[in-house]
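Note sheet for the following structure.
Omission of a single protein chain aside, the complex is shown with its protein chains in their original locations.
Chain naming follows the written order as A and B, and within any one chain the residues start at number 1.
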Amino acid sequence: MTTTAPLADVAGSDAALRAFLHGLPGVDQVGAEQRAATLATRSIKTTAKAWALDLAVRMVDLTTLEGADTPGKVRALCAKARRPDPADPGCPPVAAVCVYPSLVATAAAELAGSGIHVASVATAFPSGQAPLEAKLADTTAAVADGADEIDMVINRGAFLTGRYRHVYEEIAAIRQACGSAHLKVILETGELATYDNVRRASWLAMLAGADFIKTSTGKVQPAATMPVTLVMLEAARDFHAASGRRVGVKAAGGIRAAKDAIRYLVMVNETAGEAWLSPDHFRFGASTLLNDLLMQRTRLATGHYSGPDYFTLD
Amino acid sequence: MPTFEYAPAPESRAVVDIRPWYGLFIDGGFVESAEGDAFKSVNPASEEVLAEVAEAGAADVDAAVRAARSAYQTVWGRMPGRERAKYLFRIARIIAERSRELAVLESLDNGKPIRESRDVDIPQVAAHFFYYAGWADKLGYAGFGGDPRPVGVAGQVIPWNFPLLMLAWKIAPALACGNTVVLKPGETTPLSALRFAEICQQADLPAGVVNIVPGAGATGAAVVNHADVDKVAFTGSTEVGRQIAASVAGTRKRVTLELGGKAANIVFDDAPIDQAVEGIVNGIFFNQGHVCCAGSRLLVQESVYDEVLASLKRRMATLRVGDPLDKNTDIGAINSSAQLERIRTLSDIGAAEGAEPWSPPCELPERGYWFAPTIFTGVTQAHRIAREEIFGPVLSVLTFRTPAEAVEKANNTPYGLSAGIWTEKGSRILSVADKLRAGVVWANTFNKFDPTSPFGGYKESGYGREGGRHGLEAYLSGADHA
Partner (left out) sequence: MPEQTTRLAVRKTYKLFIGGRFPRSESGRTYLVHDTNVALASRKDIRDAVVAARAAAPAWSGATAYHRGQILYRAAEMLEGRRDEFIALECGADDVDAAVDRWVWYAGWSDKVAQVYGNANPVAGPYFNLTAPEPTGVVGVVAPDDSPLLGLVSVVAPAIVTGNTVVVLAAENAPLPAVTLAEVLATSDVPGGVVNILTGRVTETGGWLASHADVNALDLTGVTDPALAAALEQTAAQTLTRVRRPPGLPVDWHADPGVGRMTWLLETKTVWHPKGV
């Protein structure tokens, strides 16, 4: 990772990093939530809706993160990822399939040549409560098995006690371990509790080399919300302005309806800007969302409402 | 990659049925004007004539005042508060039920975006009636004496910027306190007031309690100057406010005036910048800037000037100007050609005086009255655009170095309606709020309204308060007002 001069030294010491993060403008909770609510009133219809639904499909990280996951389950998911709507060859594939490290090899084999990314959570997901060595091993193994995207969790305990440099170093170390794989840094915003913390954690992750900042593991409530994602998009926008590096944002957990996905896209468009309206810079971490997107696509194409039985369950 | 083009998302007009002609609403019914005068109400977004409306002359105003007096003496003034309350609750409920229709009508006649009429104006109208309904049988507990009495007949003149909301601010407290009213709506926006007249009929409100007399300045003067009006309430320009204050001199009439403003919106260097930028945008571009309390003077601390201006410009580029009925429109049409002319004139003066205008690229429709959202930088206190109310989507940007300078500049105006403060430092908010001479101070927010919250100005922004418990005072004659 390289950052340009203005940000070169901010993580140089614990004190400098703390001063920088605490010097970021505050976030007024009510104002941020109102802005998100206003953006949610945008009415996206007809051609715009069709465009947005396809884009949303292309942004999905189709995810399964259960203890009960098996190679069979993952193979089914990969098939779905390649052809989300078997009835419609025009339906684009999703961005990535996201699995636990032990299932990366399965997914990599299934998705070979598809252009669909293989993402894996690593670093003692979802709590992150493991020694750094374990986290690094977790990461290295996933990458070795074929993951080209790593979704790591930050050490919230360290963050909440103000040990920012510790969090930074951990991210930087994982970044190193990722090699050429992209790094998504999960902030677990539901545990950070305030928007000020979300903004600070976003900057911290970006400074440390994140390619994406991601809201949540999906294991903690609340997961992704509009205002949290708004604050992260603002941070990514401002970081780009300061460093020239465009970091992506991933909203994960709790987004189930196509309508909600479109609201997020509106927010991306009007907050970070068009440059983020691509799977390279915005993702949805979701599983059930995909079928609703497909149903809405069909509704738009055929003019009538479809039903869940017409879309595959995986 | 194609851009995210929002397709048109127009709200349906079918929900509102506009008749080709509307009469005056006097004594419970719609009547022609005595002289047969009429005027046209126009959709400012298309210049299409929406309806022809009877124009009230002096004889009509007299008939309306007589109807109001009679209703006051025989029915409304002596009705128990709990019964008055139920009429007002009923009206509040009907407004809520017909909110879609009212929102569309308001956007058609006024030019404001449907998002605002739907999410702000009409919900606030219903809430205002609901709030004051509850006061009607509790007036003895309001702190204005144990047995407060109504004043009598209220003559009310309202502007065109929030047609139905200003009507609610006037009529709800007046009726709750037992007064009857003669109200003149803005001459370019009479339709929602006439729809409200229909709602009064629908609610079985006794005849004469509410009378609506559309017209222009002469009609307003007839209302204000009518000898049998006990109380005058006016919202509008400071210039007309002066005339009204002078014209009631020496009479027994009580007066409240909500007039102009030139509010300072002060952004300190420790502000939550993203929310401050939203507040700046909301402060000046809400309702096309047709807002008396608009944050039309931005005062930015010099240490964050570049950052704030860059953010503001970036944010302004996302504002969508156009069809008021499109649900994605942020800025609608300027209300009238006359107002557009005034905005243009003052903008031209700003440029001529050396301030630098900037607007985001935006395509304005060919028909109708439009003005792109505009900011002027390099403005000083001496510029006319820093002193005069433009009443349009035009922001003057000034700078300051210290809190004392910010306060000094903010207060350096004959107006005193509202102000904004943006800082994360609590003690600074309280200190600055204390020193600002303005009736409403929004700290880390802007342009928020609520029926429970009093609104009104210092100095030449008028006198009296509307909303809240304080809003009752103008419509009660208690012991304290001897």
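To be clear about the criterion, a residue touches a chain if its C-beta (ideal position, glycine included) is under 8 Å from a C-beta of that chain, and two chains touch if they have at least 3 such contacts.
No experiment lies behind these values; they were computed from the predicted model shown.
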> For the unseen chain, which displayed partners does it touch in the full complex?
Replying inline: A, B
>> Please identify which residue in B:A14, B:A246 or B:A382 touches the non-displayed chain.
In response: B:A246
> From the list B:A9, B:A92, B:A127 or B:I390, which touches the chain that is not on show?
Replying inline: B:A127
> If the hidden chain were put back, which of B:L259, B:I273, B:V291 or B:V394 would touch it?
Replying inline: B:L259
> Footprint of the hidden chain on chain B, which residues?
Replying inline: 127, 143, 145, 238, 241-243, 245-246, 249-250, 252, 257, 259, 414, 429, 433, 436, 438-445, 448, 450, 452-456, 458-463, 465, 468-470, 479-482
> Which chain A residues would touch the chain omitted from the figure, given the whole complex?
Replying inline: 28-31, 193-194
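Note that only the chains that are shown with their structure count from here on.
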> Centre to centre, by mean C-alpha position, how many angstrom separate chain A and chain B?
Replying inline: 44
>> Using the touch definition from the top, list the residues of chain B that touch chain A in their complex.
In response: 1-9, 115, 119, 270-275, 278-279, 318, 327-328, 424, 444-445
> If you look only at chain A, which of its residues touch chain B in the complex?
Replying inline: 25-28, 30-32, 34-35, 41-49, 51-52, 234, 265-266, 269-270, 274, 277-278
